[in-house]
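Here the complex is missing one protein chain, while the rest keep their positions.
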Amino acid sequence: MQERARVLLEALPYIQRFHGKILVIKLGGDLVENRELRDSICQDVVLLNYVGMKPVLVHGGGSEITQEMRKAGKKPKFVGGLRVTDEETMEILYKSLVGKINKELVLGISKHGGRAMGISGIDGGLIQAKKLKRGRADLGLVGEVERIDPAIIHYLISTDYIPVITPLGVDAKGRSLNLNADIVAAELAASMRAEKLILLTNVPGVLRKPKDERSLISHLSVKQAKKLIKSGTITEGMIPKVEACIKAVQGGVIRTHIIDGTAPHALLLELLTESGIGTMIERGS
Amino acid sequence: MQERARVLLEALPYIQRFHGKILVIKLGGDLVENRELRDSICQDVVLLNYVGMKPVLVHGGGSEITQEMRKAGKKPKFVGGLRVTDEETMEILYKSLVGKINKELVLGISKHGGRAMGISGIDGGLIQAKKLKRGRADLGLVGEVERIDPAIIHYLISTDYIPVITPLGVDAKGRSLNLNADIVAAELAASMRAEKLILLTNVPGVLRKPKDERSLISHLSVKQAKKLIKSGTITEGMIPKVEACIKAVQGGVIRTHIIDGTAPHALLLELLTESGIGTMIERGS
Amino acid sequence: MQERARVLLEALPYIQRFHGKILVIKLGGDLVENRELRDSICQDVVLLNYVGMKPVLVHGGGSEITQEMRKAGKKPKFVGGLRVTDEETMEILYKSLVGKINKELVLGISKHGGRAMGISGIDGGLIQAKKLKRGRADLGLVGEVERIDPAIIHYLISTDYIPVITPLGVDAKGRSLNLNADIVAAELAASMRAEKLILLTNVPGVLRKPKDERSLISHLSVKQAKKLIKSGTITEGMIPKVEACIKAVQGGVIRTHIIDGTAPHALLLELLTESGIGTMIERGS
Amino acid sequence: MQERARVLLEALPYIQRFHGKILVIKLGGDLVENRELRDSICQDVVLLNYVGMKPVLVHGGGSEITQEMRKAGKKPKFVGGLRVTDEETMEILYKSLVGKINKELVLGISKHGGRAMGISGIDGGLIQAKKLKRGRADLGLVGEVERIDPAIIHYLISTDYIPVITPLGVDAKGRSLNLNADIVAAELAASMRAEKLILLTNVPGVLRKPKDERSLISHLSVKQAKKLIKSGTITEGMIPKVEACIKAVQGGVIRTHIIDGTAPHALLLELLTESGIGTMIERGS
Amino acid sequence: MQERARVLLEALPYIQRFHGKILVIKLGGDLVENRELRDSICQDVVLLNYVGMKPVLVHGGGSEITQEMRKAGKKPKFVGGLRVTDEETMEILYKSLVGKINKELVLGISKHGGRAMGISGIDGGLIQAKKLKRGRADLGLVGEVERIDPAIIHYLISTDYIPVITPLGVDAKGRSLNLNADIVAAELAASMRAEKLILLTNVPGVLRKPKDERSLISHLSVKQAKKLIKSGTITEGMIPKVEACIKAVQGGVIRTHIIDGTAPHALLLELLTESGIGTMIERGS
Partner (left out) sequence: MQERARVLLEALPYIQRFHGKILVIKLGGDLVENRELRDSICQDVVLLNYVGMKPVLVHGGGSEITQEMRKAGKKPKFVGGLRVTDEETMEILYKSLVGKINKELVLGISKHGGRAMGISGIDGGLIQAKKLKRGRADLGLVGEVERIDPAIIHYLISTDYIPVITPLGVDAKGRSLNLNADIVAAELAASMRAEKLILLTNVPGVLRKPKDERSLISHLSVKQAKKLIKSGTITEGMIPKVEACIKAVQGGVIRTHIIDGTAPHALLLELLTESGIGTMIERGS
């Protein structure tokens, strides 16, 4: 019995430190598609909310999108890691992201006693975007964030809702645009003056040697992170995540984390115990 | 020029009467699927909002659901007008209702300068539902409204958002349930003490003789409406709509309307001119 | 019927643009004395208020003042367009402006369903003034605005009252002072950060050739306006009006208008249709 | 010096008792027309306001009205103490009451450092009235109070304005009506749940023997007051004042007073010292 | 590591259940005098506050009072368990309770990062009391609670202060009165509509057989509790505690607890784990 009291009391300093603080948490779509992981993450999020923190979730898309495109007879095409998006693809995105993944998270949080509110970037003009230009390639309806107006999100967290955000935006012409979820999370964290941005991925963090988990880098300054991108140590899929963290830090977020969301209760352990996990990127000296 | 001033000034008494009043407007899915109609209705809704009224939209599902079910190799099945809903169908419903129709309305309102917020009945615990029992038939995941908590909707309209609501609910076990959109609109109108419930359909209103538009009944008391259902004058698809109106009136809504949403700017004409259209059902003497 | 809907929808962009915006509208006393015009202007003002704008009226004095002075055996005397005001004249001003014209406007607005509140510049210390010096001439109790404290006006419009303001002020010694209504309207508009200042007169606007209505100048920058005063194109009675507009623009008001209040529903047409009338003066390039 | 401290401290219990309490004070027009009395009363009112009470003034009309009518060649006519009021008389009333007496009070309060706001019963729909029927006699535009909506008055006193109210009303047809100032004060006191109604007159209070000031009755229950009216002891001009007090008490006002406003600082002595003056009428045992 | 997550997640349902709920916790003076126990209880209280509960502390007096009386050459005297209190004893009480025990709790809470505010029953008129009559015995300055005005306490907890209350009261004559801390806690819990009243004592709870801890009664209805007092099973020192619980339950408190505050982290285990300890008294069937 005393053991329980001890564990609870050891969490006290962390509960105090993050009391009332905004945590923007991005979940990869694969984590959401796994029912067990989703359930476990939702439970963690509800606990964090109940002990006084203000989590805001942003989710990505999963492998289902590709399947749906195949069903519709469309061949997924990527340019520089970005999914080329035509109108038909956009409809599939809406259905999968807004109509499925977002709602699974809302129901998951609700199941554990939290009050979630699903919102897409097009609702209430949350995310203004513009078409992304990438050299000559036409990526179609792919955009980048122009402006985020987080007033509604601030209201929701002030009344203890947990917002769940789908990273779609709308441009000045009223067109829907597909946005990178990591960047949306970073921009949102900056616009809300969040304490933390946490990217839940399916890898342990930034590795010095690919595939060697023991080479995990647990702490990076922005400067170091940029150098590692330049030197090629950080590669491929990890680059946009690290860049999102850099963007968030430069926008005023105190600390950013890339952690393994497949590890059981990774969020809880990161936030409520002294044993930080994954890679933390912060301003640095 | 003076003609314009005259038209505007003739609208003044209606603008005064409905100032700050809540109007729950239900749109059939077919109306939303028609891009031109949707656009015109959204424009009307934005104008009503700007002249001081508080519209709240509830939408139904369209023919697309049936198509999607067919694509997935499922045969739609109805019992007493209610779509039998298994888990796979529920996923299709989510995608079509939340991921497509709701967002098309949000974008349509946004296009005309309004600020819409799409919300499903499962977000923030808006609609508590329970599984519907209909004799021996098992309708699957079909439910009825148990309780609506409209606090978030009241907040949204107080800050001039236009809420767009998808009629899904969640039961005590956390299961999603498919709900009748007319009834959700009626219950919502009652719980919000709305001034009006307006059901936008694709028929002119309640007809004394089916298919004879000249036999339109423009005004019914609740008592008369019940009698016409009993006598068989009101039939089939119109019954649930009239029943929704009766439920709303009994819940305290002042006036309810069944009007033809395919008529251009039907909403505007109903609300801002003296020429009411369709059928109005109210308490009556 | 569709024609009506068209007219209403054409007003939508203007309703959106001026939503929640403050419009300071100055009415010459002659317009108020004409019962029909007064009634028509009040109706317009109530409509503008109901569609979301925030009108604030300032009225001038009419020919009645001169008549009352004659009755009292006093000969009106003007120096540089300003009425020399002794104590007896001040009593006549109070009675005509506060006791008659202001109340006629309050009743006119009330008749059309608006809620007006008549306030003079001396109530609640609204307008602090000081005695006007004009060379050697002693104008008596004529003053100029020193400071306006619009807190009570902001409160009134926030609760949807329409303030009706009589342009009298009080100086540090407690003496009542007669103020120029155009300037009071301009100063008030500047202190409230109004969107527009509209001077309703009995001429079509600024004319390039006096008495030739076809020579109306529909748009002027502040710079151009000053030049036209210097060059003598703008003369006599129009000079203080143009100067009031310049003062307002320099104080931060976006656009100012001099329009013909005797034209039926001039206010409505200016604000809710694309056909602007009269002369607009703005910052200019 | 200690004498001063003693006087101030003796006022403390009264300051405490009436802290935040609403005092509706009616001033006869004659008191206002006397510049010295007006000044002294305004000073008292400002002091009462500064030590935490909430005075609300209602003023009557003075002898000036009769003079102005004579000037206009009209013969004042009274039926049962009520001034027969045609349209021309109404215009004279407006000018004298709203345009002169009200503003003199506003300026008087302002002079002593208070913030007054003059409001007539027609502003903001403060007083709804209806035409008074008195047997067969047609009194013209004379009315009685139907409903008072004191919301704006409550707002004003909550922000430490001193409201100064002119007893005119407007009926459902938009006609202005002349009202009895004592009754307006009584109705206003009741609708605002005032602590006290104080009628400042030019007699010492209710006298047992007319003209014998030593026969002053210092305290009456409602029952006793009614009896004295019936028995004829209370006569003529005092009857409507005593009736106003009765109406106020029956409407929930704690205590009502008829006191001599021509006695120097009568208000202050009544409210801040133990020596009450005049006649007090209260519920009684 | 996973063990920690498990413990934290097991606390979630309790954190949810008591979120925003008021817990009135009474500490015996002996517990406060023991530095280690005080420290451990303060830590628990701070954790409960941080996870969203609203603890309000009431403390008793300890053995120090008796020592201080002896020092002052006074012999403590008790009548029916109540300390006979003369003026000199009252001064000792003030010094020990307000000047020592209350401040030790405030400092203890502050040490663990909570924000405590010490308030005695005489501050701000928190507790109105009257002299207690007990037959013929004159207990001196011993009182009973007449009325509690918890407005200031509600304000404090709404801004996340932890109030620490000393159970003294003041009577209508301005005399300080010594009050029973258990009863003050019970009355306060009732007046604040607390979720729980928790009496931290130095015994395990209500025992069926005195001194036999295995005879602990873990649950009692009010009816059963009264019966056990009548039958003599509950004796001496436990009677006022059980009576305080009964008073609280009858005043609307949901559940009341008598638990052993000397057991390490008893509060935490009672509130955040499923293993309730001590005796719970509630309305019962």
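Order of writing sets the chain letters: A, B, C, D and E. Residues in each chain are counted from 1.
Note that in this section contacts are C-beta pairs under 8 Å (C-beta built on N, C-alpha and C of every residue); 3 or more make two chains touch, one makes a residue touch a chain.
All figures in this text were calculated on a predicted structure; none of them were measured in a lab.
K.L.:
Taking the complete complex into account, which shown chains does the hidden chain touch?
P.N.:
D, E
K.L.:
Can you work out which residue in E:8, E:119 or E:186 touches the chain that's missing from view?
P.N.:
In the full complex, the listed residue that touches the missing chain is E:119.
K.L.:
So which of E:17, E:35, E:70 or E:111 would be touching the chain we can't see?
P.N.:
Final answer for the missing-chain contact: E:111.
K.L.:
Using the document's definition of touch, tell me which of D:16, D:63, D:218 or D:235 contacts the absent chain.
P.N.:
Of all options in D:16, D:63, D:218 or D:235, contact with the hidden chain holds for D:16.
K.L.:
If the missing chain were put back, which residues of chain E would it touch?
P.N.:
Residues of chain E in touch with the missing chain: 71, 91, 94-100, 102-103, 106-107, 110-111, 115-120, 122-125, 152, 155, 161, 170, 174, 176.
K.L.:
Of the residues in chain D, which ones touch the absent chain?
P.N.:
Per the touch rule, chain D residues meeting the hidden chain are 1-5, 7-13, 15-16, 19, 43-44, 46-47, 50-52, 112-113, 264-265, 268-269, 272-273, 275.
Following the convention adopted for this analysis, only the chains that are shown with their structure count from here on.
K.L.:
Overlay chain B and chain D by their C-alpha atoms and let me know the rotation angle in degrees, rounded to the nearest 5.
P.N.:
Value: 120 degrees, nearest 5.
K.L.:
Taking each chain's centre as its mean C-alpha position, how far apart are chain D and chain E in Å?
P.N.:
About 56 Å separates the centre of chain D from that of chain E.
K.L.:
Between chain C and chain D, what distance separates the C-alpha centroids? Give it in angstrom.
P.N.:
The computed centroid separation for chain C versus chain D comes out at 35 Å.
K.L.:
Would you please write down the residue numbers of chain B that are in contact with two or more other chains?
P.N.:
none
K.L.:
Line, ring, star, complete or other: which describes how these chains touch one another?
P.N.:
If you draw each chain as a dot and join those that touch, you get an open line.
K.L.:
What are all the chain pairs that meet the touch criterion?
P.N.:
Here the touching chain pairs work out to A-B, A-E, B-C, C-D.
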